[in-house]
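The chains shown are only part of the set, and none of them has been moved.
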Amino acid sequence: MSRLPQPATVAEIARLVGGEAVGDANAVISAVADLANAGPTDIAFLENQKYAAAAAAAPAGCLLLPPQAKDAPCAAKAKILVDEPRGAFAVLLSLIDKSRRGKAEPVLSPKASIHPSAKLGLGVSVGDFTVIEKGAVIGEGSVIMPQCYVGADARIGKDCLLYPQVVLRDDCTIGDRVIIHPGSVIGADGFGFTTDKKTGRHAKIPQIGNVTIGDDVEIGANVTIDRAAIGSTVVEDGVQIDNLVQIAHNVRIGRDSVIVSQVGIAGSAKIGSGVVLGGQVGVAGHLSVCDRTQVGAQSGIMSNVEPDAPGKPGPVLFGSPARPHREAFKLQAFFGRLPELFDRVKAIEKKLGDSL
Amino acid sequence: MSRLPQPATVAEIARLVGGEAVGDANAVISAVADLANAGPTDIAFLENQKYAAAAAAAPAGCLLLPPQAKDAPCAAKAKILVDEPRGAFAVLLSLIDKSRRGKAEPVLSPKASIHPSAKLGLGVSVGDFTVIEKGAVIGEGSVIMPQCYVGADARIGKDCLLYPQVVLRDDCTIGDRVIIHPGSVIGADGFGFTTDKKTGRHAKIPQIGNVTIGDDVEIGANVTIDRAAIGSTVVEDGVQIDNLVQIAHNVRIGRDSVIVSQVGIAGSAKIGSGVVLGGQVGVAGHLSVCDRTQVGAQSGIMSNVEPDAPGKPGPVLFGSPARPHREAFKLQAFFGRLPELFDRVKAIEKKLGDSL
């Protein structure tokens, strides 16, 4: 439960989120909550039908619901019907978030180490013990929190937010409005070496490329995105990356793709736009995965992924190695029936007896 | 091999650990070692029967053994019989550990950046280049090592130990006697956004909740535990978390559960108490896993886990998707016999010939 900056009536909230108030439009709402914990002055939302029973029972002040739930049973004082209840809820969360943070004045900490040749735009903040190396450029309004490292000639766009302890190595560039959570490392060397066939010793291949990140990208905590051997590892606009993800050298991730936690993408793989890779998925190197492919958690992509037909969105895949998800689920069901199948074959063999 | 603070006889050690000395109780022991490397003045322990042969042959000074090993062959000068040999061994390791560290005087480094409004209890240590933000509270005797970040209004209990480069974001709270290893990030934003169905663009959902960690929790290195969207991500008392684990927003982990390295737990999953998740296990979002469930390494939990009967401990599961482990192992065995089964069916078909 989190308080709104100030209490509001259901009618006022409905106007704010562009929805229709049903029930007691004058009920006063003072906080947001999740459905399970919502009390009589709280507002919650219903994301999918699975929660319909909970919605019916929740003693909430108000529920944000999709239009089709207009007549659904509901213990709340009021409903607000809106096309995207989750989005409407996010609007309320943003209100709270902004009021909590207040307006932080931009500050260049005297305890930071900023090279004199670095170029900082208007309103840039740099936190304690952050290092900004030679030639780095940081765009207007960006906030670099404490203990970050921004390498030589790195470029950060406008209105970015680097949480504490982010490492952005030399020559890498990130666009505007990018958020990077703590502990992430952008631009470490790719994993490249040659191996002497006789001795088995490895020799490093210098990784002289960089990482290029587009606008409106969000990168979770303790993520690693390696610099290219030559050229760039590219994360296009709008990509959402969760915690502990590994993106190897020379990978390209198309715009608005979603990479869930602990995914690993091997070198030079090309991920299309609007792709969703579930948690712990692995993608082998040098592959391409077409636009709007969806891959279930823990799956392994070991060959190129093409659309079923030209212009169609990519398939929905599951398993390791990954297969179309319907096939994968069917195979899992058959897999579970293997003992039965062995029994059936044995019965047949017994019947046929010596004649086999 | 590590030396004891001072040599001791087998009899003295037996008294210390509450065990029974058998053999040469006057033999002098000067160091601890593992079974494979134990020499005539070393003490080692036998954890399970698998090592019985090694125990019989080890030219150790003394072995810590369970009572049932009283008459087991043993090349050591002496045995100490004790209910929990591993626990007894830990007592000796603690002696060494304490003597090595010495007593560090609590120090507030002048090179740290501590906001004047932060409240530090008696005997708190803060290391070089650590940042303690506005309103943070740190309980008596806690040690915050160098280069940590403690966010605004974060609360740390008594006698905690944060190793270097831990990030604890704003508003998060941790209990007493909590240990967090380097590089872990507590309280980064959960992975939440809405997606415009027409454009495919994502919009961030502010994550205004926090993380709440109980007492006596240990968290490994480079772990990520995300703050809740609203409410709290909760890690209850006594939970043990290994390195590189991902815990998503609004997850709850019940007391004394053990989360092995590289596990990923998706959003809003509820893990019971006394649960063991093996390495690289994945748990899908919004699931519940009942108390005392055990899940083998690399398994994937894709549906709720219930006890076999009310009040019973949870099942032992294995595989991706996870199944009861006996069934899973049986299915793996049948899986390995698929070529044989195809051959047998082919032989039957051949026999039946045209009649099919």
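Each chain gets a letter, A and B, in the order it is written, and its residues are counted from 1.
Assume a residue touches a chain if its C-beta (ideal position, glycine included) is under 8 Å from a C-beta of that chain, and two chains touch if they have at least 3 such contacts.
Bear in mind that the values here come from a model prediction, so they are computed numbers and not experimental data.
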| item | value |
| --- | --- |
| Homomeric assembly size (copies in this file), of which only 2 appear in place | 3 |
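By our rule, only the chains that are shown with their structure count from here on.
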| item | value |
| --- | --- |
| Inter-centroid spacing, chain B versus chain A (mean Cα positions, whole Å) | 26 |
| In the complex with chain A, residue positions of chain B that touch it | 113, 129, 131, 147, 149, 165, 167, 169, 183, 185, 188-189, 191, 193-194, 200-206, 208-209, 222, 224, 226, 229-231, 244, 246, 248, 250, 262, 264, 266, 280, 282, 284, 300, 302, 320-321, 323, 327, 330-331, 334-335, 337-338, 341, 344-345, 347-348, 351 |
| Chain A - residues contacting chain B, complex | 1-2, 32-34, 37, 84, 86-87, 89-90, 93-94, 96-97, 100, 109, 111, 127-129, 145-147, 163-165, 179, 181-183, 216, 218, 220-222, 238, 240, 242-244, 256, 258, 260-262, 273-274, 279-280, 297-298, 320, 332, 335-336, 338-339, 341-342, 345, 348-349, 352, 355-356 |
